[in-house]
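Read through the structure below, which is laid out as structure tokens, and then see the notes.
Every protein chain but one is kept in place in this view of the complex.
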């Protein structure tokens, strides 16, 4: 089902038929929790995708994936460096503080919600290294970022090298990881573990799944603790096979990448129409555009829905199922403003 | 799909067709999180079922429902009285400690995993009322209990009155609430808020849903905090409509009760065959029977699966989709041991 | 014992003779914890000082007093507004996160480490009021501030009114409360509960005690929870009478105020010599002055000790036992730079 007029969020999009079919196929009696055959095959499936041994812990929300990952990488008394506008900082209601047992998110300023080794180094330099100050223990970056930019493998690798040098864990919030990979044209490995990422929240829900995310641990030794923490957080679903089935359906035949490419393509068409209105490059499926209140009202009068993004700006998000023809009306409306 | 030979757990059973259909119907674009029309209608639907205003917070696991409820009812420095073998104590990996921020579960002994005001009073009497000891602030009981017994309305009401007198919150773990109500033949209201229950974890997953539980708050004033805590715990799914849809499908036309009745009926047939082997009355869909290792081996050789339950005992659980004919082979096999 | 050359911190100063005498007098057998006669008399003594009924919980560090207070005023999922350079943010290693169970400190910018209703209102306006964002539940201000400025009663009252309007608790970190009151010439009541403060960390250690702070609760209904949380945090000392004795010795005959006045006087003498070098008004016993590295080296060569405060700046702190004659050498040295 297409939704040509709605650009609120990929979060609210429909579920793709392949996932619906996979749910139907998974509807058989099996072992509970993650003892079923589908869950048990995830490590292997993702290890292939990432071209190395990984451990995968399924969960049903990005927030839990992020918070679990950071609890693995940062002790309760440590700090986690992130962007000031990171999702973990702004939109997860303190899940990181909850899961870590009181660690602190320390925000950094950076163009397009991106961090660099220099930004991180400057932030750390301001922290006197004694017991009175909370000391950083981990870094989290989002790829794509909250402003729809992609970190290229070299950019991640620079941060990865910095983290290794400083003894910091590195987490990637990949709620739109597929969109970033689709844009970059790299392998999933290049922009993650080969670049120093320890744990990835690999999002599928925004990309056509119903409620399935993969916490990918590039150090499989972290898996046991991750599975304990997932259970303790109430995220070990009884019928976990229905989550695993979604992930497998989307990994198979590259569906995850095809979906993300489609959403990116749709965004690019709108971006071309938006021209100078663009506040950030469009590298994934999010657009941030300058739009006066009057212009926003005109678009809405035309039936288009989207979020205001502060004074004089709007956010539009395309979805896995936006065909080119679906977004042309919006592109035309934007061009004619 | 029937599973005549498997009696491990209703946790692993299939999802009923009505729920699968509801998921298909819910597969349309809508508002994310719990802003969709289905989620928004839950309060009303459950208020009807419980014959009073209630607030309902959906979640996808019983563990999260229980832990959220107890975090609402007990401060981090309080204690929660429960049965020694309560699911929250034995099988949730410290979720209650996590969600409450360090409250303590205090176990009590009681036949059939049941508590009474006398048991609670004796436990409390042993706690010197000063700041050195953790003081009870809440009680949690399971209905049906972990041994498949049902608390009748009068039994709950006695506990409810005790809790009110002592200033304790009262939570009911209703992972098999439907089975208890089906056995008792009472209204859901009679055995909950009318009996002094403050919050109910109303389970649907074991009863035919995919991954949907309802935290029912009989004091709607608790709803805001519950929703914040759910988000913070990473349990606010993006496409929440797919959880709400399951709950609504099972509430409608009394499907929840019909399913539970069927599972109870199947259990009763096996119980009749088990005779003196029964370790507890069979009031829901769980059977605990005396079974030597040799007898267990013979049943398994016959193709039946179930859990050992310590030395010389076994647990068998029937499911919503066990027809009478499905369990007759097991009944016959038991009778012929 | 004077320390004419050391201006590192009042934190490191000696203990006054009256407190040492009080410790000797308290060295008798008595009830343990806070059951002793001295501890039991604190509520009354501080109620007199504050001209209303208050409850006082002694503790031995300012960090624990602050963290206990904020845990009383803010739930684990709430946010606490403070200044970016607040001691709770910068120098307490996440104690607030620990004690609250994961609440978040949200920093605000403000001249001289001071907040105003406008600053607070702007910070809150940026927070979308939904479950995804952490919502403020409390405000904490320091009086005197981290830059040695005093909030006048009217300034606190403006913040207090704002907090009441927004449903926020208000805590005052009074590590140098005595210095602020000595500067303001007001009654302790005027700048606390009459101005809307709910809880005050009233510092005595920097002001001549050994290890004694008073958490003053203007709502005595908070006392029970405060005492439980103190015990749970391991801050209920067995021989609590030795903490209570210090507080009583310093309250009696206004010693707390006399000490603070002396420290303030000493600071003013240095301030007069510092002239244009002052980065902030000197309203308590801290001085922040512009000082090149060469100038700092010259002072140190002259035997004076103090902290550098970033590039080209230094912090100097006077203590309760700095007589005017003690600080004249430093004043002269500064003037002659």
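Read from first to last, the chains carry the letters A, B and C; within each, the first residue is number 1.
Simple rule for what comes next: a residue touches a chain if its C-beta (ideal position, glycine included) is under 8 Å from a C-beta of that chain, and two chains touch if they have at least 3 such contacts.
Keep in mind the model is a prediction, meaning the values are calculated, not measured.
A.B. asks: Quick one: say which of A:62, A:102 or A:188 touches the chain that got left out.
C.D. replies: Looking across A:62, A:102 or A:188, the contact with the absent chain belongs to A:102.
A.B. asks: Which residue among B:7, B:33 or B:77 touches the omitted chain?
C.D. replies: Missing-chain contact among the listed residues: B:77.
A.B. asks: Decide which residue listed in A:6, A:176, A:229 or A:259 touches the omitted chain of the complex.
C.D. replies: Result: among the candidates, A:229 touches the missing chain.
A.B. asks: Kindly state which of the options C:92, C:155, C:173 or C:283 is in contact with the chain not pictured.
C.D. replies: The one listed residue touching the chain not shown is C:92.
A.B. asks: Given that one chain is not shown, which residue among C:45, C:120 or C:236 touches it?
C.D. replies: C:236
A.B. asks: If the hidden chain were put back, which residues of chain A would touch it?
C.D. replies: Touching the chain left out of view, chain A contributes residues 75-77, 101-102, 131-132, 135, 225, 227-232, 236.
A.B. asks: Go through chain C and note every residue touching the omitted chain.
C.D. replies: 1, 3, 6, 8-9, 11-15, 20, 23-24, 27-33, 59-67, 92-95, 98-99, 205-206, 210-211, 228, 231-239, 242-243
A.B. asks: Name every residue on chain B in touch with the hidden partner chain.
C.D. replies: Touch set of chain B with respect to the missing chain: 76-77, 79, 90-94, 97-98, 101-105, 131-134.
Operating definition for what follows: only the chains that are shown with their structure count from here on.
A.B. asks: Using mean CA coordinates as chain centres, what's the gap between chain B and chain C in Å?
C.D. replies: The mean C-alpha positions of chain B and chain C differ by 50 Å.
A.B. asks: What are the residue numbers in chain A that touch two or more other chains?
C.D. replies: 92-94, 98
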